[in-house]
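Working notes, structure below.
Removed from the display is one protein chain of the complex; every other protein chain stays in position.
Moving on to chain A:
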Amino acid sequence: MPPLHHTSNFTFIPTILSPHPKIPFQPSDKKEIQQAMSKYFEDPAWADITPLPLEDGGPNALAQIAYSAEYDELMQYLRAVMAANEYSPRVLALTEDLIELNPAHYTVWLYRFQCLVALQSDLQRELAWLNETALVHLKNYQIWHHRNLIVDRLGSSEGEARFVERMFERDAKNYHVWSYRQWLVTRFDLWEQGELEFTERMIESDVRNNSAWNHRWFIVNGREEQGVPGVSDPAIRAREIQFAQEAIGKAPHNESPWNYMRGIARKSGMALGHLREFVEQYASLAQPDKVRSSYALDFLVDILAEEKGGKEQAGEALDLLASKYDPIRKNYWEHKKDNLGLAAA
């Protein structure tokens, strides 16, 4: 396919993925916030600063940005100190107040980091403050990026793995936190510091947590380029297949371990036939009414398709998927039949 050109008169514009906007933190008690705000105007520590109102780009309606009074006041002080390139303890306090009001404002975070660096602030104290903030604003992206910058600069991951686990107690599938965990492992070489056991704990507490499965794959296979073998090593492969199979035993209709096992077979080039006995416990053509998982039946299709003379049986399994066990994906199952050179049902 050639690169996509936009040639017609009306070229529809491709869409950018932007961060999923979360409803921002809303102060629970407006009055309380308001009192906190007016402290800046009356505080002698800020008397030298003239708050800087927003230049909103003209009189047109779209640019009229209506700040609420309290937030507006803080933003005016922030603009003023940024314009003066001021880095000081009071700027840290100001950014802290602003972040509490609106943790998604990326400029505030960046300026805070600059300020911490310029003041050579105690970064451990910053981490302690972040710990509290992160628990309040769990889904916020900037917090994790900020933490990343701080810990990188500290050069030590002391206490971080434990903190991350605490975060997972609140939301075990948080994408930012998992990304941060992977960064920690890579940055501080934590591959063999109990990380595999950590994935075991996470999967033990929720066998359907796909993020934990993904992390396990990363820990097992993430260093192959550096010469540390993953599932291409027969012993590791056997261990991982067993791990996936035990998980399937607990919850047969669970996409993650089936994908994991399929991934292992594919990466290591093993013949799928070795897994037939296991798979048939969950889906077998001998007992077409007792299929326990469509994932197992799909796996069986691939096993049969690899076998000599197994195509017709694979077709039977695909018909079962299309008609009974997973009809929402009927067209996909038909496509698989087509790929095997079998006529549609």
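One rule holds for everything that comes next: a contact is a pair of C-beta atoms (placed from the backbone, for glycine too) under 8 Å apart; a residue touches a chain by one contact, two chains touch by 3 or more; residues count from 1.
Operating definition for what follows: contacts and distances are computed from a predicted model.
Of the names listed as "Geranylgeranyl transferase type-2 subunit beta", "Centromere protein S-like", "E2 ubiquitin-conjugating enzyme" or "Exosome complex exonuclease rrp41", the one that matches the UniProt record for the absent chain is "Geranylgeranyl transferase type-2 subunit beta". Touching the missing chain, out of A:I49, A:A104 or A:L342, is residue A:A104. Within the full complex, the residue among A:R90, A:K267, A:R292 or A:K311 touching the omitted chain is A:K267.
For the chain missing from the display, the contacting residue among A:F168, A:F198 or A:F218 is A:F218, taking the whole complex into account. Residues of chain A in touch with the missing chain: 1-4, 6, 10-21, 23-26, 54-58, 60-68, 71-72, 79, 101-102, 104-107, 110, 113, 145, 149, 173, 175, 178-179, 182, 208-211, 214-215, 217-218, 221-222, 255-256, 259-260, 262-264, 266-267, 328-332, 335-336, 339.
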